[in-house]
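With one protein chain held back, the other chains of the complex are shown just where they sit.
Letters A and B mark the chains as written, and numbering starts fresh at 1 in each.
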Amino acid sequence: MPDSQRMFANADGSRHLLGLQGMHPTRIEPFLDLAESYVLLNRQRKTQRDLLRGRTLINLFFEDSTRTRTSFELAGKRLGADVINMTVSTSSVNKGETLLDTAATLNAMRTDLLVVRHAQSGAPALLAQKVEASVINAGDGTHEHPTQALLDALTIRRRCGSLAGLVVAICGDVAHSRVARSNIHLLTAMGSRVRVIGPPTLIPAEIERLGVEVFHDMDQGLDGVDVIMMLRLQRERMTGGLVPSAREYFRFFGLDAARLARAKPGALVMHPGPMNRGVEIDSQVADHPEQSVIQEQVEMGVAVRMAVLDRLSRGQDRTDR
Amino acid sequence: MPDSQRMFANADGSRHLLGLQGMHPTRIEPFLDLAESYVLLNRQRKTQRDLLRGRTLINLFFEDSTRTRTSFELAGKRLGADVINMTVSTSSVNKGETLLDTAATLNAMRTDLLVVRHAQSGAPALLAQKVEASVINAGDGTHEHPTQALLDALTIRRRCGSLAGLVVAICGDVAHSRVARSNIHLLTAMGSRVRVIGPPTLIPAEIERLGVEVFHDMDQGLDGVDVIMMLRLQRERMTGGLVPSAREYFRFFGLDAARLARAKPGALVMHPGPMNRGVEIDSQVADHPEQSVIQEQVEMGVAVRMAVLDRLSRGQDRTDR
Partner (left out) sequence: MPDSQRMFANADGSRHLLGLQGMHPTRIEPFLDLAESYVLLNRQRKTQRDLLRGRTLINLFFEDSTRTRTSFELAGKRLGADVINMTVSTSSVNKGETLLDTAATLNAMRTDLLVVRHAQSGAPALLAQKVEASVINAGDGTHEHPTQALLDALTIRRRCGSLAGLVVAICGDVAHSRVARSNIHLLTAMGSRVRVIGPPTLIPAEIERLGVEVFHDMDQGLDGVDVIMMLRLQRERMTGGLVPSAREYFRFFGLDAARLARAKPGALVMHPGPMNRGVEIDSQVADHPEQSVIQEQVEMGVAVRMAVLDRLSRGQDRTDR
């Protein structure tokens, strides 16, 4: 494997969670199974503080994200870890070097679990090569956001029983979405059939290689699907010329009740949040009492992150430590 | 009650603390009595971590306020809660929708206690309609700041024995002050006589309806009062044309030793902080060894917030949960 690829890889048996590409279902399922038990624990408003007592979890966020950071912070605290937030501006120069120095600093501080979000694809993998901590990728550039895909999978599995055989449509700005990439890897591994839907400017070339079907027409793409995953449209895309306007975008690629009706009756509506209501999704659909599982996704997020922290810290998942 | 009013109401028996308007003394006093016990606990440098162990308290601040956030954070930690700070920029658009999505997120994360500060009046009440957590208003627009009024009341009660029959002057920018409004509601309910003093531009029209007496002359207004509450003059007021200049303002509405002498001997001097020394208050008065209780207010703040978290979380105060 060339070095450039290794940076993005998440070899089986790794003590890190850097991405889901190439991960076998037998490694994915234990995360989901364990997360189930944490859903129960959280609903009973119980905690399990002995699990990570004395361990140090650092939330190293080079991009600000209140939701994801809070979700990991809650997960860590409910398992008893010492949680430290480090929000770092990347406005400084020499980023590459600084990242390695940051890794050395984190080692010297005896960090056990390191949650990293970074604007550059591969940054968590680079850190993982240098730190003694278990690294969890909380989103890197346009690469991966594995805990998001795991929480999405858990949400679907709880509703549909299994991922195998389902048809899942991922809609919107697939080209810039790490959420889309992680979901494609996980869903195809678990036996779902994945469609991506969006304007040609927002669908990456040759994405079919990942085993997905491409649609540029929303009505066609949604035809008969079991699950609709909407992606957030970053405002930069609109000002950057890739999308004509929010109004135009919604007209062609927004999800409203009429479009939802194209999917299988009872199809699930998902969104990683925060939503741009009226841009990629209509409020009526976002708040659909039976079909929208958007709030459930947030709940599964905390449970999945507890499961990930649990497994990685237990050492059950470590071979190179 | 029309819906627009309900948003700002704090019905008796609520599991939330959104405001003090219309709150009966029999609901106010238990907060003060319980806070007394926390004053003692804090002075003994003890904690009571079992009380909120396993509960999640989120400090959701849409306006930054280091003092108030720290006071709630301390209160929560001393009672054993997991405290998570979420400071959210409101520069983004579609605030109304985002607030409801935020509520959904907080529910999904199993938040037990939600402390909210927001630039818009009514935002905490809106959240309270949507979240399962107990909501504590930490200041919303020009509406209310109930824990500030409770801590002020506790400070006065400890010094004067009772609030009934006292004459209290609230001085300065009453029009824009949520501190003033919460204090007016609480003090009049507890039997104090309240005067408001300030330039006509900073006193709201028809404020007499709340049962207060209006003065535009500081010397007259302070005549014989038991308690002087100074308000912070926001610098925007000076640049906004409502006040000619800091110097002029101080000359007519600042509190110095000469003006303090107009009040009853030994009258209390209060300020919610942070002070603009030389603008609304002279340092000699602010630091008066017997009459200034400004530092005591901060101490009472932590105790009152512990009492509020305690009562709301105990469920003793909940009818609609």
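Convention: a contact is a pair of C-beta atoms (placed from the backbone, for glycine too) under 8 Å apart; a residue touches a chain by one contact, two chains touch by 3 or more.
As the structure is a computational prediction, the values presented were derived from the model and not from experiment.
Undergrad: In the full complex, which of A:104, A:119, A:164 or A:257 touches the chain missing from this view?
TA: Among A:104, A:119, A:164 or A:257, only A:104 touches the chain that is not shown.
Undergrad: Can you work out which residue in B:211, B:224 or B:274 touches the chain that's missing from view?
TA: Checking the options B:211, B:224 or B:274, the one contacting the hidden chain is B:274.
Undergrad: Which of A:54, A:241 or A:265 sits in contact with the chain that's absent?
TA: Looking across A:54, A:241 or A:265, the contact with the absent chain belongs to A:54.
Undergrad: So that we can see where the missing chain sits, which residues of chain A does it touch?
TA: Listed in rising order, the touching residues are 54-56, 58, 82, 84, 86-88, 94, 97-98, 101, 104-105, 107-110, 112.
Undergrad: Under the stated touch rule, tell me which residues of chain B contact the chain that is not displayed.
TA: 42-43, 45-47, 66-67, 70-71, 73-74, 77-78, 273-278, 283, 294-299, 301-302
The working rule: only the chains that are shown with their structure count from here on.
Undergrad: Since chain A and chain B are copies of the same chain sequence, what is the angle of the rotation superposing the Cα atoms of one on the other, rounded to the nearest 5°?
TA: 120
Undergrad: Can you work out the whole-Å distance between the CA centroids of chain A and chain B?
TA: 40
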